[in-house]
Structure formats: C-alpha cells, structure tokens
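My structure is below; once you've seen it, I'll send some questions.
Only a single protein chain was left out; the remaining protein chains are all shown in position.
Naming follows writing order (A, B and C), and every chain is counted from residue 1.
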Amino acid sequence: MKAVRLHEYHRTPVVEEVPEPKITGPLDVIVRVGGAGLCRTDLHIVEGQWEAKTGVALPYIQGHENAGWVHEIGGAVTNVAVGDPVILHPLVTCGLCAACRRGDDVHCESSAFPGIDADGGFAELVRTNARAVVKLDAGLAPADVAALADAGLTAYHAAKKAAGRLAPGDKAVVIGAGGLGHIGVQALRALSPAELIVVDRSPEALKLAETLGAHRTVVADGTHVERVRELTGEQGAEVVVDFVGEGGALEDGVAMLRRAGDYHVVGYGGVLSVPTIDIISAEINFVGNLVGSYTELAELMALAARGQVTLHTVGYPLDAFTQALDDLDHGRVRGRAVLVP
Amino acid sequence: MKAVRLHEYHRTPVVEEVPEPKITGPLDVIVRVGGAGLCRTDLHIVEGQWEAKTGVALPYIQGHENAGWVHEIGGAVTNVAVGDPVILHPLVTCGLCAACRRGDDVHCESSAFPGIDADGGFAELVRTNARAVVKLDAGLAPADVAALADAGLTAYHAAKKAAGRLAPGDKAVVIGAGGLGHIGVQALRALSPAELIVVDRSPEALKLAETLGAHRTVVADGTHVERVRELTGEQGAEVVVDFVGEGGALEDGVAMLRRAGDYHVVGYGGVLSVPTIDIISAEINFVGNLVGSYTELAELMALAARGQVTLHTVGYPLDAFTQALDDLDHGRVRGRAVLVP
Amino acid sequence: MKAVRLHEYHRTPVVEEVPEPKITGPLDVIVRVGGAGLCRTDLHIVEGQWEAKTGVALPYIQGHENAGWVHEIGGAVTNVAVGDPVILHPLVTCGLCAACRRGDDVHCESSAFPGIDADGGFAELVRTNARAVVKLDAGLAPADVAALADAGLTAYHAAKKAAGRLAPGDKAVVIGAGGLGHIGVQALRALSPAELIVVDRSPEALKLAETLGAHRTVVADGTHVERVRELTGEQGAEVVVDFVGEGGALEDGVAMLRRAGDYHVVGYGGVLSVPTIDIISAEINFVGNLVGSYTELAELMALAARGQVTLHTVGYPLDAFTQALDDLDHGRVRGRAVLVP
Partner (left out) sequence: MKAVRLHEYHRTPVVEEVPEPKITGPLDVIVRVGGAGLCRTDLHIVEGQWEAKTGVALPYIQGHENAGWVHEIGGAVTNVAVGDPVILHPLVTCGLCAACRRGDDVHCESSAFPGIDADGGFAELVRTNARAVVKLDAGLAPADVAALADAGLTAYHAAKKAAGRLAPGDKAVVIGAGGLGHIGVQALRALSPAELIVVDRSPEALKLAETLGAHRTVVADGTHVERVRELTGEQGAEVVVDFVGEGGALEDGVAMLRRAGDYHVVGYGGVLSVPTIDIISAEINFVGNLVGSYTELAELMALAARGQVTLHTVGYPLDAFTQALDDLDHGRVRGRAVLVP
C-alpha cells in the first residue's frame, strides 16, 4: 500500500509503497483511511522532539487523527463489521486494567498510540483495535471528522469537565480560539448554559469564535484581563479553559478567575506558578486535561452528527504530503489539514 | 471432572462426571473452583422458576457465586496468570458495547451469566472470561469470599450509591439484616459516616448487625415505623436501603423516609405503589439497584482484605450437595453455604 | 390598596379596597405587584380543595406567582433597594434551618407561601421577605416573567436535575407540553445536549414544543409508546420527565424508559405502581421534583434575560379578575394569564 514514512529525523517523510498491516490479535481492526489529520505535533515529530519520548523505531508512519472504513477484523471483534465508517480513538487500550474497567481509557496501563509510537494513518490502511473504533452516523464523512479524533477530543473533554459546574448566569472564559479552542467553544455552547467569553490575539480567530457561539470576544492586547474582569462584574469567571498554557496566558488566566473558580489547563509549554496562599484564600482549583475517553469520542460524534460541532478542513492527497506539511509550517492552512489517501 | 448438574426441573441435581470446559475464545479463562456459594436462587432454579426466563438447555451446572484459581487462559488474556487466586464477577461481559465502555458492566448488551444461563461453578472447573476475574489479595481464601460475588456485590453496590449522599449526622435505615443486609451494613459502615438503624424481624439477625456496625437496631414487630421516626427526631431517615422489597417492607420503608430522602430498592417481590402527590410533595426518590460492576467487586475485595467486610460461611464438599440444598431449604445454614469441590 | 380577596369557598373572589401590608420584621420586603400569574391552583383554591391543607383564614388574597418592584424594606434588608424590579420565589423561608443553610430552600422547616397560606399577589402590594426576592435584569418586565415564579421554576428544577446525567447522543422524553412542559423543553434545551422527544395529546402543543426546541414530537394517540421506543432504537430514553403524572402517563412513561434510566415525576394525581422486580432488574430510578430553590430561580431569570426561556402571557387588570378566572376555567387563555394591577 502507499504510505508516508519517516525514515530519519529532520528529514521530510517519504511517500512510498509499504507492506499492508496484518491482523495479529483477535481484537485487531484494520481501517481503510478516509482522512488523517495533520497537526503541529507531526512537525515536531519530524523535528525529533518526540524521539526520546517514544523511542519508536524508524522508519514509521505518522498520523494520529484517523477515520475511515473498517477493512478487516480479528476473530473476537463484535462491535464493527467490514465496511462500517468509523473514527479512531487515538489510543489502542488493553480493556483489562483498572482504568479501562472504569471507562477511563486514557489512563490505561498499557496502551499504544498509532501515529506516535506505532504506525499511524498517513497510509491507505492503519491497524488499531476494536476498543478504538467508534461507528460514524451515516451523515458524517470520515475525512470531515478525522481531525476531531485527538485535538477535538481533547477540547471536548475539557469542555465537558468544565460544563459540569456551569449554571445559567455563570461566565466561562476560553483562552485561545485556535485549533482546540474553536472546538472547545462549540462544545461549551452545546454542553453548558454559561456566557462564553473568548480571548485571543487574533481578531480573525475571534470573528470565527463569534460565529461558533461565543457571546463575547476580547482581543488579547494587554488590556484583556481588565476587560474580562469588567465583563464579569469585576468578579472574574467561574471557569477559565486555557488552550494556550504558555506565554502570559497562565498569569492572565488566573487573574480572570473568580473565587472558587476552576482553571482548566489544556494547552501546555509554560509553568504554572501560584503562591499557595492565593490558591487557598480564593479557594481556586487547577484541573489537568488530557484527551477524552472512548465514550466521549462517541458523544463528540453525536454532536458532530447534529451539526453542533463543525470543523473547517483542507484535504490533501497522500502524494501532496510535503506540500501539506509545508503549508502547515508556514501558516497557510485555514482550519485543519487532512490527508485523504 | 466432577460437577453437580440439573437434569430436570423439580428434581434434585446430580453429582456426576462431566467433560471439562475448554477455552474457545481468546479472552476465555477457566478457573479451578475454590468455593461456590449456594443461595435461594439455586432452590428457585430447581423449582423451575427461572425456566422461562433463561431458557437454558438441560442438563446444566448451577453455581453463580464463584472463586478459585486460574487454571487455563485464552491467548489474549493479560490480566491474570495460571495459578492466580480470583473471584468471579457474576457476568461475562462483551467489553465493547456502550455500557461496558463506561464501566457499567451490568448493563452490557450481550452478557452471559454462568450458573444461571450457562454452566456455572458447582464443579471442579468453570469457564468465564478475562473481564470477570478479580485477583484476590494473598490474605483471602476463595472459599471464604465466593459468596460475596453476587449477593455481596449487590449489597455493596446499593451501599455505595446510598453512601454518596450521606454526611455525618445523617441517618440510614437498613431494612433486612439477612444475607444481603448484613453485607450492606458492613459496607455502609465502611463507606459512610451516617448513623445506621437496622430493622429486622429476627432479634438474632439484629444482634449480628450490632456486631457488624449497626448503631441502632429495631425489631420489626409492628411498632418499628414509629420507633424509627422517634430515632430520627420524627423527621425520617435521609436514606432507606430496603433489602426485603416485599410484604409490608415497602410501605413501612417509605414511612421511615425523610423529605428529599432516597429509597433504595434492592430486595424484590412486592409492588412499589406510591401516589405521585406524595413523591413530589416530599420530593423523595426511588433508586433501583442491581448487582455491582467489576470495579465495585474489586473495591469489595479491598474491604474484605482489610477485614471490613466478613461473611460467615459453612463449607460442603460437592458430594454433599443434596445435603447443602436441603439444609438451605430448611433454614439450617447459619451464614452462607459454600460448595468446596 | 385594591386587591382580589376570597371571602368564602365556592364564591368568586371580590375586588375591593383592603389595608396595605406593613413591614413587621427586619427582613420583610413589600413589593408593588407588576404581574401575578393566575393558574389552575387558583381555581382549586376557590373550589375549596386546599381548605383543609392550608387552613388559611378568610378573607385572604390569592396570587402565588409574583413579580414587581420593591416598595419598602425592613431594617435588615441589604440585597434589594426600593425601586428594584424583582421576581418572588414562592416561599418565604427562615434562612436558619439546616435545609436553608444548604441552599435547599424548598425543604425549609418553617416557610410561608404567600397566595396559598398567606396574603399573595392579586393586589397592588404584596409582602414577602429578603430571601425571596431575585433582582431582575433591566431587560425583563415583571409582568412578562411573573408566571415563571412557581410553575416555571418547578419545570426548570426538574430539567436541571435531569440534565445532570444527559450527554450528547442521549434521549430525553418530555411527557406533556402544557404550562410546565413547555418551560421544561426550553430549560432542557438550554441545559443539556440530549435529543428531546416531546409527547402530548395536542398537536398544537407539539407544534409549540417544536418552535421551542423539541427535536422530535409524538402525538399521544395510543401508539406513542411504540413510537418513542422506535425513536430510541428500541432501547428507551435515558430520561423521562413526566409533567402529567396521572392517567396512563405513568405506565406509558415507564415503558419508554431505558435500562438504568431516570423517571422524573413532576405532574401528579395518579399512583406510581411498579413491581420491585422491574425496578431492580432494569435498575431504574424514580425522582421526585418539587419547586426549585432561590438559586435556581436566579438561574431561570438568567435564561429568560438571554431569551432562552420565553412565555406567552395574556394580561388582565385586577378589575377583570372574574373574567380572567372564567377564561382560565373555560380554556380560553393561550399561554398564561397574568393579573397586572
């Protein structure tokens, strides 16, 4: 089959013929790729930033946001049949550890991550397992939703946890209306009645956020903390969801938080640094957020099927991979780039 | 192997040689039985009360509360090894349906129930799957905990749901201190700070309840509703856990419930009949309770390992099955009867 | 001041001059009525159905859904000032009992209920206390929201409890799209991502429900249970909110419920009658619902201020009370009748 493989760090991956993946375990599922999201993580992998972390043997196939159609199934697979359209949860989990048994897939004690530490979806076929495949509603095309499999699922997960405490009249600040943030805005609109205040440096991103459901937008121009405090009656917001997590976002975000508020950390890169006296005297919380569970991916697809979460995507054939990577690197992709083999 | 098989309804099951179970699926686990609880359901099965419900083909092996040691495993089993001591969750679940993926095993869309609708544990070996086996702490003997696998797990499940809303100063009434109830009392003591008031017709059962943690006991002699109201400052209890569910228990239990209280239905047989005006004007809730999840069985074993839940058992060899059944039928078993092959 | 007073049961209340209410306690608040909802309960009061229950001394002033402007305040009132537009929580609560201290106003141990057991809002002025007044957003006119104070708050309360367990992809059935139900539909849309299926006998009520956010509507024509099961993939709905509570609604509603589902009882009149075996084998719950708390009334007003909950009302001057009562009695009021003194 045709695939894009990384042969060496710091060198562009190559489009080439490779052997097809085979069913090796009873719960294996091989999926014909209908779309594979390309994201900044893929750039970082090529740059070698993940080398030490994953230790994956080269050459290997990237692509960790995948959707397509079931191509072949192992003998114990009962939840999908050949031909079913599916989106793939990013993790291939064991199903037997304590975390899996609670439905907390993400903390599985022995999971694999195709596209990161195993062959992924920049190919005609990708191998995953029965525990990763969510059947798609007839109205959803794999290429249109593929990019929701990881980034989108992370944003949804944070939004769902945040929504749990939001009541009408509450305010929620979303910091960053980019790739994750604009899914977060849609998910918060679907899941909570709170007033959404979106903060971003880019007036264009804010314009998009407005069309997706933001009630208020604030340009991050240095006066944004005061502006948010003004919009929250000088009290701060019950919830801040921070999709940036670096630069001044953390300090600003904490300053926007109301007493007893929840600060959701989603973006990363910086260091959270807060005097404990401030944590206890305002009784605020910091909540970590990783990617969502299988159940949450099914929920996100239910929202997508009803049009409550949409994504702007730009398709590239596998052969145009270099072009896609280059467009992404130079900020020429509006929305998400998706490889369509 | 030796097993007890039911050949015909209304006839005593027979101890005989039968073929050993075989591994047929990759997640199958065969367990050498260390103990198999015998309960009233087994009497009812013999009497034919479950015939229409399960449609199980005769002859078959009963025994749905099982523990022992792993004897053989299928190719995809990773969570136990041959020789491990284990207790068996009563259901063999699929692991792939929406309920299983949430950790809600009990509502699995395609489960089997060994001992009820498939061969069970009144035998030297029993077949289950990897999703049903909970490894036992070194300090726990299979024969001692087997009877917790179903009845005990049901009581724990109800106690856990009930405990979620109980704070210090609250009162919880337990109706019925028999097989399930006396596990429920221990679980409530371990999980909640509420004052426990136990109601039963039998002064002996109440005496046992006291040694297991009941703060107050009330003989169900006709004055028990008034007595409970007295013990709750005429307000009723925040929670009633009804392990009886028939006779006058329901009417009495509802009369013991405080405004905004939760009534947990565990025992069954009767009909819950309440005017809707009473439900809304006191804003009370009725909560159904089935057996617990795999995770809850692991939790119950953690309590057992610390000695916070104990069970009085009487062992019988397989050959003494008829004796055991007869003792059970005539109320001669103190605690739980357990077949020890 | 002018007021409508009931002098004798079974006789139409009389519009007459009465003494103005006086501040007697430090937390008292007197409100100039801007709107007082008239509902079927008012008809039942006149018919004497509440006589034994409340024992209120005649003559007295009905009107238990009130909004207006603060007219005078007691010495310890700090949360509102004279002139503030307010809606009144139906109960005048003590603020010091255990329930009040938890924010659970509705189970206050010593509350009064103006319009039911004390003088209410069918008058130019009504007395309540500081704990009952919710300040209105500038965009909300008292006469437009008054009818949300009791019926609307009950529907919101049930919707909020129901929404707590609803995720995308879940289904919620609303039985009854009348006075409470159509507020319930709007609240469920605002608070949950579930698919809403509304069942009612009246095609007109269903048409209204659609414009308010129902995803599906089903005429209660005898085939409605099958129709709902069809719409829920033969599984039933995760939640049923029953605003009828009598006739066949209960039996039908239970038949529409999914395993592990929640049945919210809001409407009343009938008897809930379910075998305990059905409660435990499907592990279903029955949840009572009374009127909401002060905090929930504030939340409902936040939704109303954003136009997410609207109400069709027909205004009548105090002098037209007899006409209003007569219109209500003969089903000539579309939406809610509101007295506007």
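The rule is simple: a contact is a pair of C-beta atoms (placed from the backbone, for glycine too) under 8 Å apart; a residue touches a chain by one contact, two chains touch by 3 or more.
Small disclaimer: the values here were computed from a predicted structure and weren't measured.
Among B:19, B:83 or B:168, the one in contact with the hidden chain is B:168. Among A:55, A:83 or A:275, only A:275 touches the chain that is left out of the view.
Here one chain is not drawn; of C:1, C:97 or C:271, the residue touching it is C:97.
Although one chain is hidden here, its contacts on chain C can still be listed: residues 25-27, 75-79, 94-98, 101-105, 110, 130-131, 293-295, 298.
Residue-level contact of chain A with the missing chain is found at 99, 104, 106-107, 245-246, 250, 259-260, 265-277, 279-290.
Residues of chain B that touch the chain left out of view are 160, 167-169, 190-191, 193, 195, 295, 298-303, 306, 308.
The working rule: only the chains that are shown with their structure count from here on.
With each centre defined as the average position of its C-alpha atoms, the distance from chain A to chain C rounds to 41 Å. Each of the following residues of chain A touches two or more other chains: 295, 298.
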